[in-house]
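Left out: one protein chain. Kept in place: all the others.
Each chain gets a letter, A and B, in the order it is written, and its residues are counted from 1.
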């Protein structure tokens, strides 16, 4: 990617980190955790997906530990949410959903790109993009002793999967990375927003024996 | 191992993957998860043990990400179970138990062999074989917010441990790998089947203070 795209991506990446950290902190506060718990869930929600991906593709130590700005941002966002949670609670749900969809799209695309750059096969790169997007929220839910939300409800992980798949396919077809990223991120964002708007959900199986 | 043994092992490995994926999908369906949750638990149950082992022995990226056939099989088995769960529910319990014991034996032996091949010390190689066998089911239970079944009931992990120990001991005594694998797998399968048949369980401690 060109230098300009890199900077745009980098800024967007940090914005996503801050947003996911705020969401993790809010979940921790709702669960009655103390200040340390809030900080841990901020970190896990914001950076857990990328850490998992880096461990899986053999890129340890993960970026979140090599570049101090990522944990610093996650912790700052967690601390700000802890002190200002009354304000955060007043952000309109629609705005939070939109920002979250943007963060998800960005993480999915960035994770896919990193996996492809390390010669992970396409099929697995799609998985890595999905994990980058939803891994943090999954860790957060496990730490709160809950069944991860992405396994139960909503078209959320599916949107990340679509974005990662579109980007991977575009790269394989020779599209320039910046356009492939745009296409993948756009597909993820669009599917997520439309599914929230139309109340789409994935099918579950009913009438199971046992 | 000879080429023929390799192919037999490889076919058996894939059979174990499919079976564990079906079991993961059934657990997800019983837990009321949606289609995405079913796919995730199929993947985690079938391949989670091997992924954990590969991360621990320093073999990242794990085989499950380098060879697309493994995730493809796990997802195919998950999707088939999602659509055909009524049929799967009709498979006799005895047959499922036998197939599961076979899968467990195979994973335990394959995991031990891989660890030994990477010069992991014998004591740890036994642990790696056990984790390969039971790690997937443990991840599945954690994602369902349950205490992992292997920690609570049954002679299950113990069978994997026995198989891994027998194989490691045989290799150390100079037995050819193919016979060591047969001995280890046979020991695991036998202990598992006998303990199901005789309703054996591990001891728990009673009358605890606090």
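Note that in this section a residue touches a chain if its C-beta (ideal position, glycine included) is under 8 Å from a C-beta of that chain, and two chains touch if they have at least 3 such contacts.
Source: prediction; values computed, not measured.
Contact with the omitted chain, checked across B:150, B:170 or B:188, is made by B:150. From the set A:60, A:80 or A:175, the residue in touch with the chain omitted from the display is A:60, counting the whole complex. The chain not shown here touches chain B at positions 55-58, 60, 120-124, 127-128, 138, 142, 145-148, 150-153, 157-158, 161, 201-205, 208-210. Although one chain is not displayed, chain A still touches it through residues 28-38, 40-41, 51, 55, 60-62, 65-66, 68, 71-72, 82, 85-86, 89, 142-145.
Heads up, the rule we're going with is that only the chains that are shown with their structure count from here on.
A straight line joining the Cα centres of chain A and chain B is 30 Å long.
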